[in-house]
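All protein chains but one are shown in place.
Labels run A, B and C following the written order; every chain starts at residue 1.
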Amino acid sequence: MSESLDRDTGLAKKNELLRLDAEGFLKRLSDWDESVATSIAANEDICLQETHWEIIYLLRAFYRTHSIAPPNRAFVSLVKRELGAEKGQSRYLMGMFGGSPAKTAAKVAGLPKPENCL
Amino acid sequence: MHSLHIIAKAPTATSLADLLAVIDESDVLIFIEDGVYFARSEFPCVEPAASAPYFRQYECYYLAEDLAARGIEAHDDMQVVDTRGFVALSARLARSVSWY
Amino acid sequence: MDNQTQTKKQSISLIARRAPYGSGAARQTLDIAFAAAVFERPLNYIFLGDGVYQLLSKQDPEAIQNKPHGAALETLELYGIDEVYVHRNSLIQRALSEDELVCKVTLIDDCTLKELVAESIHVINL
Partner (left out) sequence: MVAYVIDTPEPITVLRYVLLINAAPQSGEAANSALRFAGTLLEMGHHIERLFFYGDGVINASNLTVMPQDETNLPAVWNALIEENGLSSVVCVSSAIRRGIVDSAEARRHELPASSCYTSSEIGGLGQLIEALSNCDRTLSFG
């Protein structure tokens, strides 16, 4: 109990330092860099590998062009189009980013928080 | 099945080109809000296609509450309905298309 | 009848009828299209009148603090939104040509437009 409390306070402090909101999204997108991404990923218990980075850069490039953070299905299609059918599968992406891969990947890539619109 | 077109803006604020591209000859039109000024659209400032006589080829209705609010008198060949009539039209026609 | 255009029946038709940036309508229509795609409800996405301006390439609204609408429309394919129609006369009336548009569209005449609407159950005209 106290251990998890410590962990929560530690996380909250770290979030404040990184200027993250309560859900772990960057408050200012311009704060993003690779080390920030690594910390955000650590908050999600993800240790970033080469395979994560290619997705992160893909998402950032997509966002730069289209100003859109794609939801799951479009995210899968995007990865499929750009990185091939083997990676463009929700199973593969969930294996890397967990249950809601588009949301978590967007968080790590420093994209805006989805508006809960769907 | 036919559509009910709900026209809610004045003739000068309604794109006739858009409207006419979508309206089918057997569709029904209802003019509400500022759309009721279509009833008085024989002005020089209005495109000829927007004038009331032009729309006579369609089944047209005008919303009574909006006519009254604006001091527009219905003439004899105009069909006027209140909101109950508007609801009845929306039920009768398979779908509605709003123009605002 | 224009004979070349093959259209599928969709229960929802979205008509985008306003230019981008001047009002929120363009974006609102797009968001409805995205939502329908997420819920796997196919729809007709129809660009009519000033709505065709939404599709112009080379939009750069950064200086007016807006997101590029054309660039957003480029993503329709990724969302699986394939039924994208542009009213041919609306282009002609604005002296625009198909190759100025950001994405692949199907040009339609009045006749097909009326048909698409008549085959839908819901029409959202923004």
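Heads up, the rule we're going with is that a contact is a pair of C-beta atoms (placed from the backbone, for glycine too) under 8 Å apart; a residue touches a chain by one contact, two chains touch by 3 or more.
Everything quoted here is computed from the prediction, not taken from an experiment.
*Asks:* Among the chains present in the display, which ones are touched by the chain that isn't there?
*Replies:* Counted over the whole complex, the chain not pictured touches A, B, C.
*Asks:* Considering the whole complex, not just the chains shown, which residues of subunit A touch the missing one?
*Replies:* Interface with the chain not displayed, on the subunit A side: 21-23, 115-118.
*Asks:* Where does subunit B touch the missing chain, residue by residue?
*Replies:* The missing chain touches subunit B at positions 6, 8, 32-34, 64-66, 74, 76, 78-91, 95-96, 98, 100.
*Asks:* Write the list of subunit C residues that the hidden chain touches.
*Replies:* Per the touch rule, subunit C residues meeting the hidden chain are 11-12, 24-25, 28, 31-32, 34-36, 38-39, 41, 121-126.
Note that in this section only the chains that are shown with their structure count from here on.
*Asks:* Take each protein chain as a node, join two nodes whenever their chains touch, and name the resulting shape: line, ring, star, complete or other.
*Replies:* Shape of the chain contacts: a line, open at both ends.
*Asks:* Report the inter-centroid distance (CA atoms only) between subunit B and subunit C in whole Å.
*Replies:* Measuring from centre to centre gives 25 Å for this pair.
*Asks:* With chain centres taken as the means of their Cα atoms, state the distance from subunit A to subunit B in Å.
*Replies:* Centre separation, subunit A to subunit B: 51 Å.
*Asks:* Where does subunit B touch two or more other chains at once, residue-wise?
*Replies:* none
*Asks:* Quick one: in the complex, what on subunit A touches subunit C?
*Replies:* For subunit A paired with subunit C, touching residues are 65-68, 70-74, 77-78, 81, 117-118.
*Asks:* Across the complex, what residues on subunit C touch subunit B?
*Replies:* Subunit C reaches subunit B through residues 15, 17, 48-50, 87, 89-90, 93, 110, 113-114, 117-118, 120-123, 125.
*Asks:* Going by the contact rule at the top, pick out the subunit B residues touching subunit C in the complex.
*Replies:* Going through subunit B, the ones touching subunit C are 1-3, 15, 17-18, 20-24, 94-99.
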